[in-house]
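The complex appears here minus one protein chain, its other protein chains still in place.
In this document, chain identifiers A, B and C correspond to the written order of the chains, with residue numbering beginning at 1 in each.
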Amino acid sequence: MAIVVDNDTRLVVQGLTGSEGRFHGLRNRAYGTNLVAGVTPGKGGQDVDGVPVFDTVADAVDKAGANTSLIFVPARFAGDAMYEAIDAGIETVICITEHVPVHDMLGIYTYFRPKGVTMVGPNCPGVLSPGKANVGIIPAEIFSEGVVGLVSRSGTLTYQIGHELTQLGLGNSTIVGIGGDPIVGSSFIDILEKFEADPETELIVLVGEIGGDEEEKAAQYIGEHMTTPVLAYIAGFSAPPGKAMGHAGAIISGSSGTAVAKKEALEAKGIEVGATPTEVAQLVAKRLK
Amino acid sequence: MAIVVDNDTRLVVQGLTGSEGRFHGLRNRAYGTNLVAGVTPGKGGQDVDGVPVFDTVADAVDKAGANTSLIFVPARFAGDAMYEAIDAGIETVICITEHVPVHDMLGIYTYFRPKGVTMVGPNCPGVLSPGKANVGIIPAEIFSEGVVGLVSRSGTLTYQIGHELTQLGLGNSTIVGIGGDPIVGSSFIDILEKFEADPETELIVLVGEIGGDEEEKAAQYIGEHMTTPVLAYIAGFSAPPGKAMGHAGAIISGSSGTAVAKKEALEAKGIEVGATPTEVAQLVAKRLK
Amino acid sequence: MDLYEYQGKELFKRVGIPVSEGRRADSPQDARAAAQELGGQLVVKAQVLTGGRGKAGGVKLAEGADDVEQKAKDILGLDINGHVVRRLWIERASDIEREYYLSITLDRGAKKPLFMFTTQGGVEIEQIAEERPEALVRLHVDPSEGFQPWVARRLIYGGGVTDPSEQKQITSIVEKLYRAFVEFDAVLCEINPLIVTPDGTVKALDSKFTVDDNALFRHPDVAEMRDTAAADPIEAFAREKGVTYVKLDGSVGIIGNGAGLAMSTVDVVAHVGGRPANFCDLGGGGSAEGVVDALEVITRDPQVKSIFFNIFGGITRGDEVARGILEALDRLDMSKYPIVVRLDGTNAEEGRRLLAEAGNPNIHPEATMLDGARRAVELAA
Partner (left out) sequence: MDLYEYQGKELFKRVGIPVSEGRRADSPQDARAAAQELGGQLVVKAQVLTGGRGKAGGVKLAEGADDVEQKAKDILGLDINGHVVRRLWIERASDIEREYYLSITLDRGAKKPLFMFTTQGGVEIEQIAEERPEALVRLHVDPSEGFQPWVARRLIYGGGVTDPSEQKQITSIVEKLYRAFVEFDAVLCEINPLIVTPDGTVKALDSKFTVDDNALFRHPDVAEMRDTAAADPIEAFAREKGVTYVKLDGSVGIIGNGAGLAMSTVDVVAHVGGRPANFCDLGGGGSAEGVVDALEVITRDPQVKSIFFNIFGGITRGDEVARGILEALDRLDMSKYPIVVRLDGTNAEEGRRLLAEAGNPNIHPEATMLDGARRAVELAA
């Protein structure tokens, strides 16, 4: 097993004819992902290296059986693309695009949650289930199959930690980059829940960073609901205090949001937090020995 | 048992200090309904014949434990009142107000459905579970306790049929007036589903009228999902063909919508349709003998 | 409330949907003035709230003031499906390369707005829906999502529009039509045909626009568009009095409270062999004053021979209805109408008592709906 993407994934890339969409879409296919379609309005009927392109996601679903969408369209069109995917019946929507306006995401989040769709991103590197499917921009070659679930708000930091694990001979069940934006489709808790239900995942690494309170909430959730062991890494200990969001921001988040606060919240639930990516990998190795 | 309202109902009347709200609210209380609060903005702290009035529904929930709301506010404020009730955590919202704009209901319907709230109305007479609770404007004295579930798009026609049943010595488990507007909170199917699950209800009378295709859909649903027997009455056989809604309306509803089409759809599923209210009551009596 | 073509086009214009320039004309003189102002080739179009005006001779090409005035004379006064033409819309003629169809309507079954679009215009759209359903693109919009550009793309690509300029123009029209639908509380906005001119311009050549009556308080300017003169005079009087009334063709005047009971009463009167003169719903309030108004409306119909009050009180109270009947007998000349009254429900006993005390020989109380219907039919004979 694996979570979010696997051998049943039938991928459509929204924006397949763009340079990034083409590069990563074909790279995902080369990895073995079942890339069944692309969507670019006005280019329906064309193909990208043999992959049929459609005008609408609905066509990609109807005619190519797509069930998972990877979004590579520019930020100002990304909201529209997400709605299109959801309403076309796509079950898993993964949005790589960064700089999506937060009010767009506010509407989309409220819209898709009751529908049971899985959404990852925006502003995320995607999801990789080694040996099964890679959907997004994660460089799959640095990861191998294994039992460690990895969930992270940061893309490149995920690669770094995955890389360190690989150096120690450890592989991953699934790597999920949830994205660093204020509102993303899947929170740490959403992904932890999926990992908990995945028999293949024996240990989870959670990679957080300063800002928001998702790590604190995840700590609470892990303490209450999880049996799979979790280790963590938090980035941003040396970051200067952020610019104030006015009084209201401070009242909402209280003292949470700093790297220290997050580390303490996790440790209070017995979750070890590594000081560097290297140390986290070593802690994982120790646990799995 | 009964459906929608019963002995656990803790009622708040939105608009209790208005003349209709006061008249029917106190009448509901006199029947035995547990009327715990009223809401009128700006009149918090007052009382209506001993019933405490609050400024907001949230206060009525927090301070008086209300779980059901009955709405009597004017049409242009009714949408706001429904949203307020839903967001205050009210579980059952019954809106009597007529002339609520359909676009308001479009938004409210979309909003409340995923939340598991039960909504009846607008433009409906309310819900009566004889011997337990009366929430709305149904004249309870003409109904008695019994085993017949009654669901209707029309208020006064419901009383008529209930009255005919009473004349024949038959009582009701619950009477639900779902309202005649194009978009109402509960459809025939929603209420049929509740009656089917109610062990007290042995037979159901469905009272429909021309327009829309809810009766046709109900016929389909009954054929597929129900074991409790259903009888029906349809009003509007002598109605002149309605004014055309342009081509689009005709395309959506096709030939459905006329009384004859509804009758045929019901009879095709083995559901008897009475020619007059009196005949329906007689059919019920025959079935229950 | 249904709007005339020219009124719907006025609302289209407000949201930016392209329409032809035109002028309203209520007389041949108006039409001549419009022709002089607009110049060039024009179309004289009957403004009626019904379809089929083209076949009925209600739409004519004309050029020059004399010709336009003559065509206006021809069309004004025409009876189109029972609607007499009293208004014209004179607009610049359009060359038509292709005809499409676009509408948005409230699908009460799905509880969502529904867009429909086809490039197979020029024939009856119901026929296309029936015979070639694949040529008609249907697409619901989720109200909580609102309009998103993909909706227009689904219509355009689904309908097979391939010209990029047309795609762009239609996308913009689809978005604006959605805005019109929401902003004006419409239940139907239909463009049939949506035309493409030889130079590639897309515009609305006709409009069918229906606004929710219950939302007119938000749109006083639209409410003012109502043409009270066009309606049946009794129905117009009823609207003025706030009475829900539909004229039928018989002799038994019927007043019920609630649409369902009133409809059922009409059915039952027909069922026992009578001929209903009307459908009249007192509505939820049912004040004494409302009862007087209803009686005043009903008795304007010269065919009425007897009146049947079938009241089952809920929010309507029997005593108020009784008071209204007595008040009407006082104020109106009701001597020639036998009034059958059947009262049940809220405060019915009090109402029956009030009527009995009045002792008016024209009031015939009956205990049941069926008996009331039979008695009213007898009395109309």
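Basically, a contact is a pair of C-beta atoms (placed from the backbone, for glycine too) under 8 Å apart; a residue touches a chain by one contact, two chains touch by 3 or more.
What you see is a predicted model; the values in this text were computed from it and never measured.
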{"item": "Left-out chain, listing which of the shown chains it touches", "value": "A, B"}
{"item": "Touch criterion as defined above, residue of A:H24, A:K132 or A:K194 at the omitted chain", "value": "A:H24"}
{"item": "Hidden partner chain, touching residue among A:I137, A:V151, A:L266 or A:V284", "value": "A:I137"}
{"item": "Contact with the hidden chain (one of A:D6, A:E98 or A:E193)", "value": "A:E98"}
{"item": "Interface residues of chain A (partner: the chain not displayed)", "value": "20, 24, 75-76, 96, 98-104, 106-107, 109-111, 125, 137-139, 142, 152-160, 163, 180, 182-183, 207, 209-210, 212-214, 217, 233, 235-240, 243-253, 275-278"}
{"item": "Hidden partner interface residues of chain B, rising order", "value": "41-42, 44, 55-59, 77, 79-81, 83-84, 87, 107, 110-111"}
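Rule of thumb we're sticking to: only the chains that are shown with their structure count from here on.
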{"item": "Any chain that touches chain B and chain A", "value": "C"}
{"item": "Chain closest to the middle [Cα centroid of all protein chains]", "value": "B"}
{"item": "Chain pair with more C-beta contacts, A-C versus B-C", "value": "B-C"}
{"item": "Centre-of-Cα separation between chain B and chain A, whole angstrom", "value": "46"}
{"item": "Interchain centroid distance [CA atoms averaged], chain A/chain C, Å", "value": "53"}
{"item": "Chain A, residues touching no fewer than two other chains", "value": "none"}
{"item": "Residues of chain C touching at least two other chains", "value": "142, 144"}
